[in-house]
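Structure, as C-alpha coordinates:
All protein chains but one are shown in place.
Residue numbering begins at 1 within each chain, and the chains themselves are lettered A and B in the order written.
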Amino acid sequence: MGKDWQVHAVPSIVANETPAPQTIVIRGRSVLALVIAPQWPLDTWLAALDAQTERSANLFEQRPVVVNLGAAPQGERGPAAALEALVALSARGIKVIGVEGIDPLLMGQTRWSRLPVIPPGRETIREEAPREEGAGMAPVASAPAAPVASLLIERPVRSGQSIVFDQGDIIVIGAVSSGAEVVAGGSIHVYGPLRGRAIAGLTVGAAARIFCRKLEAEMVAVDGRYRTAEHWGPDLHGRAVQVRRDKDVLRISVLD
Amino acid sequence: MSLLNFFRRNRSAPVARDRLQVLLAHERALSGRTDLAKVLQQEILAVIAKHIAIDHDKVIIKLDRGSQVSTLEIDIEIPEATLGAAMVRSAAS
Partner (left out) sequence: MSKVMVVTSGKGGVGKTTSAAALGAALAQAGQNVVVVDFDVGLRNLDLIMGAERRVVFDLVNVVQGDAKLPQALIRDRRVDKLHLLPASQTRDKDALTEPGVGKVIDELREQFDWIICDSPAGIEKGATLAMRFADVAVVVTNPEVSSVRDSDRIIGLLDAKTARAERGETMEKHLLLTRYDAARAARGEMMKVEDVLEILAIPLLGIVAESPDVLTASNVGCPITLHNPASVVARAYDEAARRLLGETIVVTTPSERRSLMSRLFGRRAALA
(Lines give C-alpha, C1' and ligand atoms only; values in the text may rest on other atoms or scores of the structure.)
Protein backbone atom coordinates (compact mmCIF):
# COMPACT_ATOMS: atom_id res chain seq x y z
CA MET A 1 0.00 0.00 0.00
CA GLY A 2 1.40 3.32 -1.05
CA LYS A 3 1.73 6.21 1.24
CA ASP A 4 -0.83 8.89 1.19
CA TRP A 5 0.63 12.11 0.08
CA GLN A 6 -1.08 15.10 1.40
CA VAL A 7 -0.94 18.05 -0.85
CA HIS A 8 -1.31 21.45 0.65
CA ALA A 9 -2.43 24.05 -1.72
CA VAL A 10 -0.30 27.10 -1.20
CA PRO A 11 -2.18 30.18 -2.15
CA SER A 12 -0.22 32.28 -4.55
CA ILE A 13 0.31 35.83 -3.57
CA VAL A 14 -0.78 38.14 -6.26
CA ALA A 15 1.12 41.35 -6.34
CA ASN A 16 -1.07 44.31 -5.64
CA GLU A 17 -1.13 47.08 -8.08
CA THR A 18 -1.68 49.65 -5.39
CA PRO A 19 0.57 49.73 -2.32
CA ALA A 20 -1.04 49.02 1.06
CA PRO A 21 -1.88 52.14 3.06
CA GLN A 22 0.71 53.16 5.55
CA THR A 23 -0.22 52.14 9.07
CA ILE A 24 0.53 54.62 11.77
CA VAL A 25 1.51 52.95 15.00
CA ILE A 26 0.64 54.86 18.12
CA ARG A 27 2.09 53.69 21.36
CA GLY A 28 1.60 54.75 24.89
CA ARG A 29 4.56 55.39 27.08
CA SER A 30 4.74 56.06 30.74
CA VAL A 31 7.31 58.51 31.94
CA LEU A 32 7.87 59.70 35.43
CA ALA A 33 6.92 63.32 35.66
CA LEU A 34 7.20 65.45 38.74
CA VAL A 35 4.10 67.38 39.72
CA ILE A 36 4.64 70.72 41.37
CA ALA A 37 1.92 72.96 42.71
CA PRO A 38 2.70 76.66 42.91
CA GLN A 39 1.21 78.48 45.85
CA TRP A 40 0.22 82.11 46.15
CA PRO A 41 1.63 84.66 46.88
CA LEU A 42 3.76 83.47 44.01
CA ASP A 43 6.94 85.39 44.91
CA THR A 44 7.24 83.63 48.25
CA TRP A 45 6.73 80.25 46.65
CA LEU A 46 9.22 80.97 43.88
CA ALA A 47 11.81 82.05 46.45
CA ALA A 48 11.36 78.75 48.27
CA LEU A 49 11.66 76.89 44.96
CA ASP A 50 14.87 78.69 44.11
CA ALA A 51 16.31 77.84 47.52
CA GLN A 52 15.38 74.20 46.95
CA THR A 53 17.02 74.00 43.53
CA GLU A 54 20.10 75.68 44.86
CA ARG A 55 20.50 72.85 47.36
CA SER A 56 19.62 70.08 44.94
CA ALA A 57 20.68 71.34 41.59
CA ASN A 58 19.52 68.30 39.65
CA LEU A 59 16.03 68.24 41.08
CA PHE A 60 14.35 69.22 37.82
CA GLU A 61 17.12 68.59 35.34
CA GLN A 62 15.73 66.92 32.20
CA ARG A 63 12.71 65.85 34.21
CA PRO A 64 9.29 66.42 32.64
CA VAL A 65 7.13 68.46 34.97
CA VAL A 66 3.38 68.78 35.31
CA VAL A 67 2.22 71.97 36.99
CA ASN A 68 -0.80 71.80 39.24
CA LEU A 69 -2.51 75.17 39.02
CA GLY A 70 -5.25 74.31 41.51
CA ALA A 71 -4.07 76.95 43.97
CA ALA A 72 -4.30 79.81 41.50
CA PRO A 73 -6.65 82.54 42.70
CA GLN A 74 -10.22 82.15 41.48
CA GLY A 75 -12.12 84.61 39.41
CA GLU A 76 -10.86 87.09 36.89
CA ARG A 77 -7.32 87.05 38.18
CA GLY A 78 -7.17 83.29 37.92
CA PRO A 79 -5.83 82.76 34.40
CA ALA A 80 -3.35 85.63 34.64
CA ALA A 81 -1.94 84.28 37.89
CA ALA A 82 -1.68 80.77 36.47
CA LEU A 83 0.12 82.07 33.40
CA GLU A 84 2.50 84.07 35.57
CA ALA A 85 3.44 80.86 37.35
CA LEU A 86 4.04 79.04 34.07
CA VAL A 87 6.20 81.85 32.73
CA ALA A 88 8.25 81.92 35.93
CA LEU A 89 8.80 78.16 35.86
CA SER A 90 9.82 78.14 32.19
CA ALA A 91 12.23 80.97 32.85
CA ARG A 92 13.92 78.72 35.40
CA GLY A 93 14.44 76.10 32.73
CA ILE A 94 11.82 73.75 34.13
CA LYS A 95 10.43 71.54 31.38
CA VAL A 96 6.68 71.86 31.70
CA ILE A 97 4.89 69.20 29.69
CA GLY A 98 1.37 69.63 30.99
CA VAL A 99 -0.89 71.25 33.55
CA GLU A 100 -3.60 70.02 35.86
CA GLY A 101 -6.12 71.50 38.23
CA ILE A 102 -7.32 74.15 35.83
CA ASP A 103 -10.21 74.49 33.45
CA PRO A 104 -9.00 73.54 29.95
CA LEU A 105 -11.12 76.31 28.51
CA LEU A 106 -9.10 78.90 30.37
CA MET A 107 -5.86 77.52 28.96
CA GLY A 108 -7.22 77.36 25.45
CA GLN A 109 -7.28 81.10 25.04
CA THR A 110 -3.67 81.63 25.95
CA ARG A 111 -0.33 80.91 24.36
CA TRP A 112 -0.05 77.93 26.67
CA SER A 113 -2.93 76.23 24.90
CA ARG A 114 -0.53 73.66 23.47
CA LEU A 115 -0.01 72.20 26.92
CA PRO A 116 -2.21 69.18 27.57
CA VAL A 117 -4.48 69.50 30.56
CA ILE A 118 -4.18 66.22 32.37
CA PRO A 119 -7.44 64.89 33.82
CA PRO A 120 -7.42 64.01 37.50
CA GLY A 121 -6.78 60.49 38.76
CA ARG A 122 -4.04 57.97 38.07
CA GLU A 123 -3.52 57.09 34.46
CA THR A 124 -2.42 53.69 33.35
CA ILE A 125 -1.12 53.86 29.84
CA ARG A 126 -1.35 50.82 27.66
CA GLU A 127 0.55 49.90 24.54
CA GLU A 128 -1.80 49.20 21.64
CA ALA A 129 -1.45 48.76 17.92
CA PRO A 130 -4.43 50.01 15.92
CA ARG A 131 -6.76 47.44 14.33
CA GLU A 132 -6.51 48.00 10.63
CA GLU A 133 -8.08 45.92 7.87
CA GLY A 134 -5.58 43.42 6.65
CA ALA A 135 -2.84 44.89 8.75
CA GLY A 136 -2.24 41.48 10.27
CA MET A 137 -1.21 42.89 13.61
CA ALA A 138 -2.76 41.56 16.76
CA PRO A 139 -3.44 44.22 19.36
CA VAL A 140 -0.89 44.17 22.12
CA ALA A 141 -2.10 45.37 25.48
CA SER A 142 0.17 45.28 28.46
CA ALA A 143 -1.59 45.72 31.76
CA PRO A 144 0.57 46.60 34.75
CA ALA A 145 1.76 43.31 36.20
CA ALA A 146 1.34 42.46 39.87
CA PRO A 147 4.65 43.37 41.51
CA VAL A 148 6.40 40.16 42.52
CA ALA A 149 9.76 40.74 40.92
CA SER A 150 12.70 42.50 42.49
CA LEU A 151 15.72 44.04 40.85
CA LEU A 152 19.02 43.45 42.58
CA ILE A 153 21.90 45.83 41.96
CA GLU A 154 25.20 44.78 43.45
CA ARG A 155 27.29 47.83 42.80
CA PRO A 156 27.04 51.52 43.56
CA VAL A 157 24.53 53.55 41.60
CA ARG A 158 26.64 56.41 40.29
CA SER A 159 25.85 60.06 39.83
CA GLY A 160 23.76 60.62 36.69
CA GLN A 161 22.47 57.05 36.59
CA SER A 162 18.77 56.43 36.83
CA ILE A 163 17.42 52.98 37.74
CA VAL A 164 13.73 52.57 36.96
CA PHE A 165 11.95 49.28 37.71
CA ASP A 166 8.21 49.62 37.86
CA GLN A 167 7.51 45.91 38.21
CA GLY A 168 8.59 45.59 41.79
CA ASP A 169 11.17 46.33 44.45
CA ILE A 170 14.70 47.52 43.92
CA ILE A 171 17.52 46.32 46.16
CA VAL A 172 20.87 48.08 46.01
CA ILE A 173 23.92 46.63 47.68
CA GLY A 174 26.17 49.66 47.71
CA ALA A 175 25.76 53.38 47.73
CA VAL A 176 23.34 55.48 45.75
CA SER A 177 25.42 58.52 44.88
CA SER A 178 24.38 62.11 45.01
CA GLY A 179 22.94 62.90 41.60
CA ALA A 180 21.66 59.36 41.06
CA GLU A 181 18.09 58.16 41.33
CA VAL A 182 16.28 54.90 42.00
CA VAL A 183 12.64 54.62 40.97
CA ALA A 184 10.61 51.53 41.88
CA GLY A 185 7.11 50.25 41.39
CA GLY A 186 7.38 48.78 44.90
CA SER A 187 9.81 49.36 47.74
CA ILE A 188 13.42 50.39 47.72
CA HIS A 189 16.10 48.84 49.92
CA VAL A 190 19.55 50.41 49.95
CA TYR A 191 22.18 48.46 51.86
CA GLY A 192 24.47 51.42 51.95
CA PRO A 193 24.23 55.19 52.05
CA LEU A 194 21.40 56.80 50.14
CA ARG A 195 22.71 60.11 48.84
CA GLY A 196 20.64 60.57 45.72
CA ARG A 197 16.92 60.24 45.14
CA ALA A 198 14.64 57.32 45.94
CA ILE A 199 11.14 57.27 44.53
CA ALA A 200 9.03 54.30 45.57
CA GLY A 201 5.49 53.07 45.08
CA LEU A 202 4.93 53.86 41.43
CA THR A 203 2.78 50.75 41.14
CA VAL A 204 1.90 49.60 44.65
CA GLY A 205 1.23 53.07 45.90
CA ALA A 206 1.28 53.86 49.59
CA ALA A 207 2.22 50.31 50.58
CA ALA A 208 5.77 50.92 49.39
CA ARG A 209 8.60 51.75 51.74
CA ILE A 210 12.17 52.97 51.45
CA PHE A 211 14.91 51.52 53.62
CA CYS A 212 18.52 52.64 53.77
CA ARG A 213 21.59 52.22 55.96
CA LYS A 214 22.47 55.90 55.95
CA LEU A 215 20.06 58.67 55.16
CA GLU A 216 21.91 61.39 53.25
CA ALA A 217 19.39 61.61 50.44
CA GLU A 218 18.49 64.53 48.22
CA MET A 219 14.90 63.38 48.10
CA VAL A 220 12.72 60.46 49.12
CA ALA A 221 9.24 59.91 47.78
CA VAL A 222 6.55 57.30 48.37
CA ASP A 223 3.49 57.31 46.19
CA GLY A 224 3.84 60.92 45.23
CA ARG A 225 4.60 62.40 48.63
CA TYR A 226 8.17 63.59 48.84
CA ARG A 227 10.58 64.94 51.39
CA THR A 228 13.93 66.56 50.98
CA ALA A 229 16.82 66.84 53.43
CA GLU A 230 15.61 70.08 54.98
CA HIS A 231 12.45 68.33 56.15
CA TRP A 232 14.05 65.69 58.29
CA GLY A 233 16.83 67.65 59.92
CA PRO A 234 20.12 66.59 61.52
CA ASP A 235 18.56 64.03 63.90
CA LEU A 236 17.78 61.61 61.13
CA HIS A 237 20.69 62.50 58.88
CA GLY A 238 23.18 59.68 58.57
CA ARG A 239 20.93 57.18 60.39
CA ALA A 240 19.50 53.88 59.18
CA VAL A 241 15.86 54.65 58.46
CA GLN A 242 12.66 53.48 56.91
CA VAL A 243 10.42 55.83 55.00
CA ARG A 244 6.74 55.14 54.65
CA ARG A 245 3.59 56.94 53.76
CA ASP A 246 1.11 57.37 56.56
CA LYS A 247 -2.11 58.73 55.09
CA ASP A 248 -1.05 62.08 53.72
CA VAL A 249 2.39 62.44 55.22
CA LEU A 250 5.72 60.74 54.84
CA ARG A 251 7.09 59.27 58.05
CA ILE A 252 10.75 58.66 58.51
CA SER A 253 11.74 56.50 61.45
CA VAL A 254 15.04 55.20 62.70
CA LEU A 255 15.71 51.52 62.23
CA ASP A 256 18.42 50.70 64.75
CA MET B 1 66.14 72.07 50.29
CA SER B 2 69.59 73.55 49.76
CA LEU B 3 70.38 77.18 50.44
CA LEU B 4 71.25 77.61 46.77
CA ASN B 5 67.80 76.46 45.67
CA PHE B 6 66.08 78.87 47.95
CA PHE B 7 67.83 81.93 46.62
CA ARG B 8 67.83 80.95 42.95
CA ARG B 9 64.95 82.74 41.28
CA ASN B 10 62.55 80.50 39.45
CA ARG B 11 62.79 81.64 35.85
CA SER B 12 60.16 79.40 34.37
CA ALA B 13 57.54 82.08 33.66
CA PRO B 14 59.68 83.90 31.02
CA VAL B 15 60.30 80.52 29.39
CA ALA B 16 56.56 79.95 29.20
CA ARG B 17 56.04 83.41 27.75
CA ASP B 18 58.64 82.85 25.03
CA ARG B 19 57.20 79.46 24.10
CA LEU B 20 53.70 80.87 23.85
CA GLN B 21 54.78 83.84 21.77
CA VAL B 22 56.39 81.62 19.17
CA LEU B 23 53.53 79.14 19.18
CA LEU B 24 50.71 81.66 19.03
CA ALA B 25 52.48 83.66 16.31
CA HIS B 26 52.40 80.56 14.17
CA GLU B 27 48.84 79.59 15.08
CA ARG B 28 47.47 83.08 14.40
CA ALA B 29 49.24 83.22 11.06
CA LEU B 30 47.69 79.89 10.15
CA SER B 31 44.13 80.45 11.28
CA GLY B 32 42.06 78.84 8.57
CA ARG B 33 44.76 78.40 6.02
CA THR B 34 46.62 75.13 5.59
CA ASP B 35 49.92 74.84 7.33
CA LEU B 36 52.80 75.58 4.94
CA ALA B 37 54.69 72.62 6.35
CA LYS B 38 51.91 70.24 5.35
CA VAL B 39 51.59 71.68 1.88
CA LEU B 40 55.34 71.51 1.34
CA GLN B 41 55.43 67.95 2.53
CA GLN B 42 52.63 66.87 0.20
CA GLU B 43 54.18 68.58 -2.83
CA ILE B 44 57.71 67.34 -2.15
CA LEU B 45 56.46 63.79 -1.76
CA ALA B 46 54.48 64.10 -4.98
CA VAL B 47 57.61 65.19 -6.84
CA ILE B 48 59.66 62.32 -5.43
CA ALA B 49 56.90 59.84 -6.16
CA LYS B 50 57.18 60.75 -9.84
CA HIS B 51 60.62 59.16 -9.88
CA ILE B 52 60.56 56.59 -7.10
CA ALA B 53 57.78 54.50 -5.62
CA ILE B 54 57.47 55.59 -1.99
CA ASP B 55 55.84 53.74 0.88
CA HIS B 56 54.04 56.44 2.84
CA ASP B 57 54.51 54.47 6.03
CA LYS B 58 58.25 55.01 5.63
CA VAL B 59 58.01 58.79 5.49
CA ILE B 60 58.77 60.70 8.68
CA ILE B 61 58.22 64.43 8.87
CA LYS B 62 59.88 66.47 11.57
CA LEU B 63 59.19 70.09 12.18
CA ASP B 64 60.66 72.59 14.56
CA ARG B 65 59.14 76.03 14.59
CA GLY B 66 61.43 78.75 15.86
CA SER B 67 60.98 82.45 16.39
CA GLN B 68 63.44 83.32 13.61
CA VAL B 69 63.91 80.08 11.74
CA SER B 70 61.78 76.95 11.32
CA THR B 71 63.21 73.61 10.25
CA LEU B 72 61.31 71.10 8.18
CA GLU B 73 62.91 67.68 7.93
CA ILE B 74 61.55 64.92 5.74
CA ASP B 75 63.03 61.44 6.10
CA ILE B 76 62.13 58.85 3.49
CA GLU B 77 63.31 55.27 3.67
CA ILE B 78 64.03 54.06 0.17
CA PRO B 79 65.15 50.43 -0.28
CA GLU B 80 68.42 50.08 -2.21
CA ALA B 81 66.77 48.05 -4.95
CA THR B 82 64.22 50.76 -5.68
CA LEU B 83 66.89 53.47 -5.68
CA GLY B 84 69.12 51.47 -7.98
CA ALA B 85 66.31 50.85 -10.45
CA ALA B 86 65.39 54.53 -10.45
CA MET B 87 68.96 55.55 -11.11
CA VAL B 88 69.19 53.09 -13.97
CA ARG B 89 65.98 54.47 -15.46
CA SER B 90 67.12 58.07 -15.26
CA ALA B 91 70.53 57.21 -16.70
CA ALA B 92 68.86 55.48 -19.59
CA SER B 93 66.50 58.38 -20.40
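FYI, a residue touches a chain if its C-beta (ideal position, glycine included) is under 8 Å from a C-beta of that chain, and two chains touch if they have at least 3 such contacts.
These numbers come from a predicted model, not from an experiment.
**Student:** Which of B:Ile44, B:Ile61 or B:Ala86 touches the chain that is not shown?
**Tutor:** Of the listed residues, the one touching the omitted chain is B:Ile61.
**Student:** Tell me where the left-out chain touches subunit B, residue by residue.
**Tutor:** For subunit B, the residues touching the absent chain are 1, 3, 6, 9-10, 12-13, 15-16, 19, 22-23, 26-27, 35, 37-38, 41, 56-66.
**Student:** Touching the absent chain: which residues on subunit A qualify?
**Tutor:** The list for subunit A reads 155-161, 174-175, 177-180, 195.
We take it that only the chains that are shown with their structure count from here on.
**Student:** If you average the CA atoms of subunit A and of subunit B, how far apart do the two points sit, in angstrom?
**Tutor:** Averaging C-alpha atoms per chain gives centres 59 Å apart.
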